[in-house]
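Dropping a structure here in structure tokens format, bear with me for questions.
All protein chains of the complex are present and in place, except for one that has been dropped.
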Amino acid sequence: MSNLESIIQSCKEVAFDLDFKQAKAWKGESPGRIVVGYLPIYMPREIVHAAGGLPVGIFGGGDRKPIVKGDAYYQSYICHIPRSVMEMVLDHQMDHFDGFVFPSICDVIRNLSGMFKQHGFGRFVKYLDLPQNFVPEIGGRFYIHEMEHILRYMREVNGKEVTAEDLNHSIRLYNRNRELIEQIYDLREEFPWRLSLEEWYYVLRAGTVIPVEEHNERLHAVLEAIRQPIGTPQDRIKVVLSGAFCEQPAIGLIKAIEDAGCYVVEDDLMLGSRMILGPIDDQSDDPLEAIAHAYLTRSRYSSSIYDVHQPKEDRLEALVQQRNASGVIFASASFCDPSLLDAPIFQNAFNVRGLRYIAFQYSENINQFKVIKEQVGAFADSIKLWEDEPAEVSIA
Amino acid sequence: MKKYYLGIDLGSTTSKAIIIDEKDQIVGRGITNTRANYKVAADIARQEAVYDARFNLLHAKIQPEIQANPSLVKYLEDIRRVFQYVQFRHRMLRLEELLAETAQSFQRHDNDVLEQTLSNILQTIRPRIRDGFLHRNLGGQNQFFRDIVSEQYNLEVSSVPPELYEPLMLAFDKSITPVENEMFTQSFEELVYEAMRYLNEKYQGLADQPNAGAQDDWYYAELNSSSKSFKSIERTLTQYIDDVVKEEIHIANMVGTGYGRALLPFPEDCIMSEILCHAYGAHAIFPNTRTVLDIGGQDTKAIQVDKHGLVTSFHMNDRCAAGCGRYLGYIADEFGLSLNELGPEALSATRETTICSTCTVFAGAEVKELLHNGEERPNILAGLHKAIVQRAMSLLARSGGVRNEFTFTGGVARNQAVLKYVTEMVRESYGELTMNIHTDSIFMGALGGALFARKGMIQALPKEVAAKAS
Partner (left out) sequence: MSKEAIKEKSMILQKEMVEGLFNELDRVQETGKKVCYTFVPGNLSELIRCFDMLPVYPEINALQNAMRKKSAGYIKEAERHAHSEDVCTYVKCDIGMMIKGNIGPTGSKIPDPDVLLLSYTGCFTFMKWFETLKRSYPNAEVIMLHTPYQENGEMTPQMTAYMVQQLEQEVIPKMEKVSGVKFDPEKLKKILGLAREAQDWIARIFETTKHRPSPIDAYFAGVYYIGPINIGFRGTPEAVAYYKELYNEIMERVLQGLGPITPEGEMPEEKYRLVVEGPPNWTNFREFWKIFYDMGAVIVASSYTKVGGVYDLGWRHDPDRPLESLAEYCMNCYTNLNIPQRISLLSKLIKEYHADGYVTNSIKSCNSFSAGQLAMMREIEDKLEVPVGFIESDLVDPRYFSYSNIKNRLESYFQMLAQRKFIHETQNA
């Protein structure tokens, strides 16, 4: 097995370990270490790291967990991820977590935070109300208070006082992490056959459950490996995958999209890990202010951020162009309000602007993709044909 | 005069009736498929229960003589089978008439061929069904008129020339529903004597011509044991039958329940929720029951009861019908199996395929893909059964879990694969505890209704009831 293959394999194992054994082992290595779980989309992991903690992404049970207890808590018209999260926590798979952070994303996850509080899971449960006001003195100040609240909770668990230097150190590591991730995206855009979306997804998702230092090493190794001319290019179209930022589609779906004739060169699957664009100031005397500032001024768009001043359709279109993609695949989790309510906004704009897309819904536990594969295949074929047409038909 | 009490459970798939006596003993059970006309369904279930009660009375009456004359039991069983067949036959004759009329009305250019084909089909299936009743206990296999006829009819129609297929199926669809919704009121006496005449002819014939069995298409096997003494047995039995026929089954009170209860032509205070009835019925059979799971056609219910059998809490599946009996029907259709074949095939699985979706919309596609990928059918079926039971387990969790003795009721409890997974999963989640599954599980709601009918604990103004009780 090549080095790349073995990295991918081990990333796959940790990324889908619903018992979070690696986090448990890490915590056991040294006293004072804490594990803090967080839900999608974005959470400033730097502050957990600075407090001697391991932030662990909770992305649901996917298609690997039969749901019994979780269904007892949710009506049939609510998305799937909160069920599997409840199932996992009730099955004691997260007993070694010291706390849980629920970043503001939607009403379902917001209320899940209250259910965690009511059940008394973990030593603390924090709903992180990310600001919807983007003025640094207003929204920024509020955001800093929110982060301080989390720091206070962590201090209550391990007694560690977090210094500016601690935070700056953590910021540097995550800056590096984001930088490496973007470098790989850039390379994949050019040579998408060197690392399939499936493989890349394993590596990316592993980064939400292992220490950032370790993830940076793995990313670096992956980057080195795909700088080599490996693999064979195929006749596929380049697409952007959009809408799957919270409840994750089954691996089978990710594979089905590429197998049906696409290279996914941009996606929002692990949006939180890439939320901040460019480095956060790592020299600041007030690192929380630096984190807040970066979020307010240099973050990606998401379905959970009020976008009126920076319309998301413009930003997605820019992404499509930046990645030289031929179209967008909108994949929304069933019953996902944020994603599904964005869909008409995107699609209406794309219809006007002549951008190509298809849209479908999935659920993390649904494992049949025949129809989706056919749809995507037809989409890819139509674009291939269309791209052979004379230039005047192309995007105006 | 003896008093009897009737409970009718009008479910979405089957309608059940139970008659109890003043000592709360079950004296008769009746079941039929629910159909467009709920009143007919309820009346048939009731009629069946009354017939059953009379046969049971008959059985009780001959009890003292059985030791001396064991053939009596055999003969009584024979009569019951023929009795069922006789009932079936009346309806079948009506269906044949209607089929012929319908086919005639099509006025196709090839109508004579069509009518001839229809007639041939009916000729073919008639003896087959009769055999089924008399040899293979077709009447006792949870199959109803519609199921039995359409199974045979479809089989024959599948091999007719293609141009006749459509009209023949159409004729059937047009004819079966009115026939099914028709009420045939024959007295027990008429039917039982008709059944006995059938038997008589045959026994007689057999006694006269010892080798006649060879060309006879029915009944010779059983006859061997009783052909010699049938005359004397018949005489004995006739006396008892005359007694039983005279006996009035006086229904002093009745309660209707079930999904379709609102449509029953009962007075309002004779209608009760099936939740209460299922719990009460289950509690009557198993007094230590504290948690009842009922998987019906349309609903799944998790019910908690107290020591009196009264409901303290209940939860029903939400609007999504995944995990109910109807889902099993859907799956059966998907595989082209009959409902009765599902469980046994699932039990033959070597492992359970993971089925993620119990959504009726998604599951079909998932199943197709799994089959396409070479999964074994029994394994998929096992996975589907397991998935349904998982939904039921969620509902149990929603209602507070299994608290003590656990009783599983409803039609789906007859499915052995469901039973297996319920047993496994209840043990897994709640440890070792007593689990009750009764052969009468499908009748629990009707039984509860009958018990309420007797005790008069019908929903009334609480104060009035309290005054009555004190």
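Each chain gets a letter, A and B, in the order it is written, and its residues are counted from 1.
Following the convention adopted for this analysis, a residue touches a chain if its C-beta (ideal position, glycine included) is under 8 Å from a C-beta of that chain, and two chains touch if they have at least 3 such contacts.
Small disclaimer: the values here were computed from a predicted structure and weren't measured.
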Which residue of B:I20, B:V157, B:M316 or B:V367 touches the chain not shown here: B:M316
Identified contact with the non-displayed chain, of A:R33, A:R64, A:R110 or A:H169: A:R110
Listed residues A:Q22, A:N216, A:Q361 or A:Q375, member touching the removed chain: A:Q361
Where the missing chain touches chain A, by residue: 72-75, 77-78, 82, 104-108, 110-115, 117-118, 126-127, 129, 131-133, 135, 137-139, 141-142, 145, 303-304, 306-308, 311, 332, 334-338, 340-345, 347-349, 359, 361
In chain B, positions touching the absent partner: 259, 262, 272-276, 299, 308, 310-316, 318-319, 398, 400, 457, 459-463, 465-466, 469-470
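Please note the rule applied: only the chains that are shown with their structure count from here on.
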Computed distance of Cα centres, chain B from chain A, in Å: 53
In the complex, chain B residues that touch chain A: 318-320, 322, 354, 356-357, 362, 365-366, 368-370, 372, 387, 390-391, 393-395, 397-398, 425, 429
For the chain A and chain B complex, residues of the former touching the latter: 63, 66-73, 75-77, 363, 365-371
